[in-house]
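Note that one protein chain of the assembly has been removed; the remaining protein chains are unaltered in position.
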Amino acid sequence: MKPAPFEYHRPDTVDEALALLAEYGGDARALAGGQSLVPAMNFRLARPRVLVDLNRLDSLSYVRAEAEGLHLGAMTRQRAVERSEVVRRDAPLVAEAIPFVAHPQIRSRGTVGGSVAHADPAAELPAVLLALGARFQARSRATHRWIAAGEFFTGLFATALAPDELLTDLVIPPRRPRTGWAFAEVSRRHGDYALAGAAAEVTLDQRGDVAGARIALLSVGDGPVLAREGGATLTGSAPSPEAIGAAAHAAATRDIDPPSDIHASAAYRRHLARVLVRRVLTAACQRARGSSRSDPA
Amino acid sequence: MTAPRYIGARVPRNEDARLLTGRALFVDDVEPPGTLHVAFYRSDQAHARLRNVDPSAARRRPGVVAVYTAWDLGEYWRPGPLLVPPPPIPGLVFHQATQVPLARDKVRHVGEPIAMVVAESRYLAEDALDDIRVELDPLPAVVDLEAALRPGAPLVHDQLGTNLAAHVVQRKGDYQRARRKAAVVIRRRLFYDRGAAAAIENRAVVASWDPRAEELTVWDTTQAPIPIRNGLARLLGLLESQVRVVAPFVGGGFGPKIMMVYPEEVLVPWAAIRLGRPVKWAEDRRENFYATTQERGQIHDAEIALTRDGRILGVRDVFLHDTGAYDPYGLTVPINTQCTLLGPYDIPHYYSEFRAVFTNKTIVTPVRGAGRQHGVFVIERLLDAAARELGLDPAEIRRRNFLPRKAFPHNHQIIFQDSAPLVYDSGDYLPALERAQALIGYEQFRRTEQPALRAAGRHVGIGIVTYVEGTGIGPYEGARVTVEPSGRVRVATGVGTQGQGHLTALAQIVAEVLDVPVERVHVITGDTREFHWGTGTFASRGAVVAGSACYAAAARVREKILGVAGRVLGADPKKIELRHGTARVRGEANPAIPIGQLALQANPLRGAVRPGSEPGLEATAYFGPDKGSTANGVHAMIVEVDPETAQVEIRRYVVVHDCGRLINPLIVEGQIQGGVAHGIGNAFYERLIYDDNGQLLNASLMDYLLPTALDVPRVEMDHRETPSPFNPAGIKGVGEAGAIPAAAVFAQAVEDALADIGLEITEIPLSPNRLFELIEDARRGRAAGPIAAPAGGRALVVEGRFEFAGPREAVWDLLLDPAVLRQAMPGAELLERAGADGYRGVLKVGIGPITASQFALTVSIVDPDPPRGYALRVDARGPLGFVAGVARVTLTPGASGGTDLSYRAELEVGGTIAAVGQRLLESASRVMTGRGLAALNRELAARLGGSGR
Partner (left out) sequence: MTQRLGVTLTVNGVPHRRTVEPRLLLSDFLRQELGLTGTHVGCEHGVCGACTVLLDGEPVRSCLLFAVQADGHEVTTVEGLAPSPEALTPLQAAFREAHGLQCGFCTPGILMTLVAFLREHRTPDEREIRTALSGHLCRCTGYQGIVDAVKLAAARGAAP
């Protein structure tokens, strides 16, 4: 289990990195935290011809609260996000989910941008960022653009990034008043790829009815899945157990077509999705109600 | 002797400081200058005829020193020895087929080595594996135990004419007669599937040949260095003294590291001699999942006959045992199952019959527990079912059936794995059960806690099971105890150590006998130069057998010390006492001589060693028990199940056990806690999943789930000590005990927690997924009737429907066009006609982290039935593995003038993608199929558009 040979580049600036990606195109792979790529290389499943190591791009490592939202640099280590007071304050859903990302030794290296760009269907961060309606900045030598999470994840390990583009910045929009959140997953062991997981953000209106619900699921599709039917079912109604149950049912039956694997059948995954959506919606609605008390009306 | 000072004390271990500072030597740490590194080309198919191996390109690769195939081995190629001949049981049938160093005619399991690359580094050796061309003709794989014995089944070993490896019947009394008197007869079909030993250290072998000394040194992660030394000497035509085998610190054994002789153990020393350079092979984790032996698939049809008041009249058990592709370890595992089933119970009539079956899977040899857990699982499940049927409490039915204290020694009248009759030396079962009940608060839980929690909607359950474990079997071990002039005591023994604390436990025994501080006793294990008689560490025997040998050798040294001290002090040796490394005439005021000084005097440079005496203070002794000693215990557990998610949380785990006299409670508790962790793994986390083609679908620690610190509870323990009368220190073995009853207690507790749903657990390992299915079935009232074999992995099935916007004939034409077929297979390039109905080409596929990699593709159309459909035989092979199988395509006229295409492909997936890619396989195949069909539809639209529609 030793990696095959590759050509290694270690740019010091984002511009250098983009130049390398432009030069090598599809032959090159960006190496962020490497916590998914290097195991695949050790198994020789991944044999990139060229590696562009992003770990010297210190300018892409930051957590910054700004007016349009919370910015996370793509090379910010997951461990830094986990430790960040700012993240806990401005993006508590991220803070709640991040301990589920593998283990501390993996999070010391793993990066936020790496996880998003890798787009593993079982990864926590893509689903959470999808639920939060985050946007991602993609840069190439020639251009830069912002891509909404909803458009970013395009399939199995597939994203809207072009081969010469680099994910550089992520922004999570500010939380609206009367908004609650929750994350839950079922995995075989702590830190494993989840059998199913759910992230939700729910906003209540002045009367306490659901003004909007964004639910994202992981491990039940080709990538993170935004449960539109589930969210729509809940929106407009009072957050009662019945309404939440109906939303969970809608999400589990209409939003997903989960695959089977050796750990969980499609039926079990669908069942878990329903249970988890119910649980995260219940918790999110409770938190939303709690926050409405403290928020100025 | 006075009250024990060291035996029974919680002595911290002598070996720890080296291990904790990273200074302990493990085999992979050995790297003499100039060392070459080995990688093996291993079969990616379970069963195939080996047509040709072409290593020439690999040999030309820079950095490669040699590539060997079976044909390069010449006379050296031969099947391995039969390690444990079957015991003398009347009517026993045994068919021997042992493993070969490199496959020559056939491959019989995934991972069987075909070629050996020796290169300047492991990196280069792995690079060269891609250059080796191997032609395999696939054969149908033997996977299912029952199918394997049916007439006409494919044969793992053609020369045997059957897949039957062994047939054994053992009986006691007359079960059928007992059954006729029974008030209740309960019958169950019970399954126990395979798990891995999964020591965190993989295996490794380093060999170095010194041509001037004509000596071969082999560092080996073996549990049995002496037999390996003897075997290698024989194979290589060397004197035993020319071969030194060292098993230094070994990172966990658990059974498979005793398998003798693994192909790699035979090949690495041979290559080192041939090449004149040190050679190292360090198994990687993926190899470990194929190349290191495993346990233990069994299917039991078991029956118990009882009286109305729950007393056992008899048990009948007929089972199949999966021995894997070869059977070098004989019948140890299934005979353990057969014998351990009897447990602590008085079972007057017993009929046990098993068939061991060859399959195209990795070899089965003992793994911690070695078949005993199956026996415990079967009898305990039967008792649980009986208790339910009779309205008895599970603890009560066990209590009613214990062998009484006066029954010992108890002869069960059947033969154990060591060829001796199964005799329990001693035991006292009822107090252990009562103690476990008290510790876990059994009555309290049943009476108040459980009803209260249930009323609150919680699903909590309790389990309690008992077991007896045969340990400490022969043939023998030896030890040499030497007092050095420094006063330190050196102990050498043949058993290796894999974490059991032998360097401390054996030191305690010697320290006790000689009364020297335990840290002054230096134990050397696992180096044939230090001690070269013995067998190895297995069957929970290290402390029992080597410990007894140490005890005997130390006792002789003690006599010698007393003799020399008597001479030096001018006193009767009987009046000499040993205290803290010194000798003196009894009495506080008398001068004390350090024993080191006596050692010097016993080895004089001048003068004479008296006739009949020996120089030095040294003695060697051996211990060979004619029967093993029998440990026993009780495990109890409280679990909570979340029936919505099928997650299980273990809330309490209690063990009361009796392994005779305790040498070191610290070590014993560690062994039990670790064993329980292994048992919990077997019960709920760990399962080697083979598909119908014999492919292992979870050959990584991502997918083969070892329990973590969050999954294993603190085990609350109590010891009882019923000394064994079969050895001088009264010791019984403990190494496997924790693992043996864990599955049985888990099943009982989970069942109890879900009593309102009413399901029965008849298989191990469970998983949340399986538990979910059982819960769903029970809720739908489907639990009745026999449960089929638990679903194994299956070949990849890709199926679906697609609607084309065009007539059936047009679709049919489309499907015959190679250019179009190419589009239907994303990544297919250069598809060209080969033969009448065949195409050949190259497939280049990659998904996510998997780099696009080339596969040689052949496609042929079989059974064309225009325009209704055809079958496509597809075969794609490359460095990442292969995908092969048949896709059936059916065309039917659609509703609105279109055509419905339905497809179902059953594909065998092998190699790396099968071993570590399971999580993504179905998603990936769906994505690719979807893309392909969409492309076909576009092509169809274009064509129909072009034809004027």
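Each chain gets a letter, A and B, in the order it is written, and its residues are counted from 1.
To be clear about the criterion, contacts are C-beta pairs under 8 Å (C-beta built on N, C-alpha and C of every residue); 3 or more make two chains touch, one makes a residue touch a chain.
On a predicted model such as this, the values are computed, not experimentally measured, just so you know.
Student: Going by the contact rule already stated, which one of B:V715, B:L796 or B:L843 would touch the omitted chain in the full complex?
Tutor: B:V715
Student: Going by the contact rule already stated, which one of B:P81, B:G252 or B:G838 would touch the omitted chain in the full complex?
Tutor: Selected residue, touching the omitted chain: B:G252.
Student: Among the options B:L19, B:A57 or B:I524, which residue touches the chain absent from this view?
Tutor: For the chain that is not drawn, the touching residue is B:L19.
Student: Any idea which of B:A420, B:L439, B:L666 or B:L816 touches the chain not displayed?
Tutor: Per the contact definition at the top, the residue touching the missing chain is B:L666.
Student: Under the stated touch rule, tell me which residues of chain A contact the chain that is not displayed.
Tutor: Touch with the absent chain occurs at residues 1-8, 10, 34-35, 38-39, 42-43, 51, 53, 55, 79, 99, 102-106, 108-109, 189-191.
Student: Residues of chain B in contact with the chain that isn't shown?
Tutor: These residues of chain B touch the chain that is not shown: 12-13, 15-26, 28-29, 31, 123, 197-202, 249-254, 282, 284-285, 498-501, 666-667, 669-671, 673-678, 700-702, 706, 708-710, 712, 714-715, 738, 916.
Following the convention adopted for this analysis, only the chains that are shown with their structure count from here on.
Student: What does chain B use to touch chain A in their complex?
Tutor: Going through chain B, the ones touching chain A are 122-123, 126-127, 284-286, 644-647, 685, 689, 697-698, 700, 702-703, 705, 707-708, 710-711, 767-769, 772-773, 776, 793, 847-851, 853, 879-880, 912-913, 916-924, 926-927.
Student: Under the stated contact criterion, what part of chain A meets chain B in this complex?
Tutor: 1-5, 36-37, 39-40, 43-48, 118-122, 155-158, 186, 188-193, 195, 221-222, 259-265, 267-268, 271-272, 275
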